[in-house]
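With one protein chain removed, the remaining protein chains of the complex are shown where they sit.
As written, the chain order gives the labels A, B and C, with residue 1 at the start of each chain.
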Amino acid sequence: MAYNLLKGKKGIIFGALDHHSIAWKVAEKAYEEGARFVLTNTPTAMRFGEIDELAKKCNATIIPADATSEADLENLIEKSMEIMGGKLDFILHSIGMSINVRKKKVYNELNYDFFHKTLDISAISFHKLMQISYRHDAINEWGSVVALSYIAAQRVLYGYNDMADAKALLESIARSFGYIYGREKKIRVNTISQSPTRTTAGKGVKGMDGLMDFTDRMSPLGNASAEECANFTIAMFSDLTKKITMQNIFHDGGFSSMGMSMRAMKQYNKSLDNPIEIE
Amino acid sequence: MAYNLLKGKKGIIFGALDHHSIAWKVAEKAYEEGARFVLTNTPTAMRFGEIDELAKKCNATIIPADATSEADLENLIEKSMEIMGGKLDFILHSIGMSINVRKKKVYNELNYDFFHKTLDISAISFHKLMQISYRHDAINEWGSVVALSYIAAQRVLYGYNDMADAKALLESIARSFGYIYGREKKIRVNTISQSPTRTTAGKGVKGMDGLMDFTDRMSPLGNASAEECANFTIAMFSDLTKKITMQNIFHDGGFSSMGMSMRAMKQYNKSLDNPIEIE
Amino acid sequence: MAYNLLKGKKGIIFGALDHHSIAWKVAEKAYEEGARFVLTNTPTAMRFGEIDELAKKCNATIIPADATSEADLENLIEKSMEIMGGKLDFILHSIGMSINVRKKKVYNELNYDFFHKTLDISAISFHKLMQISYRHDAINEWGSVVALSYIAAQRVLYGYNDMADAKALLESIARSFGYIYGREKKIRVNTISQSPTRTTAGKGVKGMDGLMDFTDRMSPLGNASAEECANFTIAMFSDLTKKITMQNIFHDGGFSSMGMSMRAMKQYNKSLDNPIEIE
Partner (left out) sequence: MAYNLLKGKKGIIFGALDHHSIAWKVAEKAYEEGARFVLTNTPTAMRFGEIDELAKKCNATIIPADATSEADLENLIEKSMEIMGGKLDFILHSIGMSINVRKKKVYNELNYDFFHKTLDISAISFHKLMQISYRHDAINEWGSVVALSYIAAQRVLYGYNDMADAKALLESIARSFGYIYGREKKIRVNTISQSPTRTTAGKGVKGMDGLMDFTDRMSPLGNASAEECANFTIAMFSDLTKKITMQNIFHDGGFSSMGMSMRAMKQYNKSLDNPIEIE
């Protein structure tokens, strides 16, 4: 690659924890494509991650921020504009966490304080980020805001728990704020619904291996990798997609449009007591 | 049951072949609910089916019609109004056939004459039926027209072939004609997207058994039966659903809203070389 | 009407404020159809409403409950089972409120405490209700749970504000809990997406009159009334819809499937400086 697609563009990238993270790959690609940006994550995440390495590589500044804190976001937006000398052109929101999942509270035994936290961290943080950016007039015309989502927003996946509801809320916020940001500032807001991806954050999800085997066999192009997701994210930040807004775009090797594939069916049939053969 | 939901209502039911047919069950239920109706099918289908038995049981007249023939449909509509002494209140379209499937032409080796026939029989027949009914002013205000569809209209299922495209076309025709019929005559048009159902017509579909095992385990309520589908069809014909139109409603035990269920995942995992256990 | 569709069935109906309420109409119809039920609303709502009149008419008990309070819901479920001598068959959730809307906080100036309250009252209350019902094993097999929604969950409507996000969350919760309730108890959970309806609660919505004129002209069957919505809700509670779950069904005269109608276009064209005539 290296097309100079983001030459002269400035941004903020949330959620790069380590080199498995989609946000990490987006940062690498954005840098290759000529962008300058600030990296941010929660103070806690930073302790465990390797974000300093990434910052060095991409010539980026790190500004810690708890994405649920309006004060932190305010500081992030202000500092970012100072450091880069002007308004932003893109923001990536790649944030999600459920304490219910961590504490193994199943969906019919949710703790409601945790549920509110799931929504606050994984979805409302996206609203806060945009509301504060809007108030500071922090994004240039035709800027692009992207959040990462998952098909659980539309279809139930066993074990994904209250994160499914958070993703549905996230996609709704993208539409609702996308309307305002488009109308008032010509800024677009979209979500990318990515294949299940083996990141450090996703490691805890129950039954991830079986699911990824299934989705890979269901998807005619196989599961999309973090790096491929980063490539598409760059396209969404670039000037090639100026009139796409309020959309949720599936970047998933075709999974979302599949009911049953030959490969997945063949595999499934092996599990039956009287295996069915497909010629 | 027996609520008198269709008391005094008159209709036409297409597609009852034998007692496995959804249309057969709809006829039985409609009769129980107080409706009078004409049964119709192609002359060929009638030879193989047991439709006389059904007609007797439901006190219905049979009028053969090739649903792709405008003349036959014209005759059907006129005769039906004569026999029942007035306008109709409901019509069920349960028709579908692909010669490409029968002749084992896979989707990337379609015969285009056959493809046009698939569309003509399975989708355009629905337009013809409504265009002719409209021209004859054959349906009462607040009448209800229903066609049976399948989720292949939205998601690809291995082996369903050009029937998927026919169902997408069918659902589009329901919307397009539903707009006109609603605006001009207060008549509603909808499709019901039913679980895979073991009917005589569906018997030939490749890998049906494995698929039905999978969809049953994916659907929290299990696959919907032909009889259950008939119950819902009655509701769609009744006065309880007067303001629903141009919709495709999934009657599928929840399958369409599932990404992965615990039951299906457990089964799938058995097929893997290193089986994964889900607690 | 009066088909005995709910004969012997027991339920709880939330949200009947006065005779404009959809829930009010549902109560009347449910009573006519042979159901017994408990009416509930917040203590505040009851003061303003005329719920006693309804209770008398329907031979129903009133149990006040704040739907965000787990203790109140617990009490409601327990008492309801006591009063009616057994498990429930249906529940209607018709609850929504946004303090941001009331306080005229626009969507890009949300107060986040209010936003959490909007979600808690309008969506999470639905989860609480089901979690507590589930824990008490309060609903019979093949029971039916319905919540009222609005197309703002899918498409942005100017001025609907954070209620749009609440409806998206509500519909997601219906899917997520619908999966569990279906799998474990054969209970179905759906949302009905109703036309804009002139209720006392909806009175405050900005620009309601213009919007309702537009949606009425866009919808081939016109806007659906509260009473028509009640009829469809009865169908969803009845045994005719046993295999429909995790769905959001549009009851809107066709609005959701329209891009532009002749009637709305004609009206719109009058507003242009050089009016366009459509023959």
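We take it that a contact is a pair of C-beta atoms (placed from the backbone, for glycine too) under 8 Å apart; a residue touches a chain by one contact, two chains touch by 3 or more.
Predicted, not measured: the structure shown is a model, and the values here were computed from it.
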Among A:H19, A:H136 or A:R263, residue touching the chain not depicted: A:R263
Given B:W24, B:F90, B:Y179 or B:F250, the one touching the chain that is not displayed: B:Y179
Footprint left on chain C by the chain that the document does not show: 151-152, 154-160, 206-207, 209-211, 213-214, 257-262, 265, 267-272, 276, 278
Where the missing chain touches chain B, by residue: 70, 107-110, 112, 115-116, 119-120, 124, 127-128, 130-131, 134-135, 153, 155-156, 158, 162, 164-165, 168-169, 171-173, 175-180, 246
Residues belonging to chain A that touch the chain removed from view: 1, 3-5, 175, 178-183, 186, 188, 195, 219-222, 224-225, 228-229, 231-232, 234-235, 238-247, 249-254, 256-258, 261-263
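By our rule, only the chains that are shown with their structure count from here on.
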Same or different residue numbers at the chain B/chain C copy interface, by half rule: same
Which two chains share the largest set of C-beta contact pairs: B-C
Chain whose average C-alpha position is farthest from chain B's own: A
Distance between the centres, which are taken as Cα means, of chain B and chain A, whole angstrom: 40
Numbers and ranges of chain C residues touching at least 2 other chains: 175, 178-180, 246
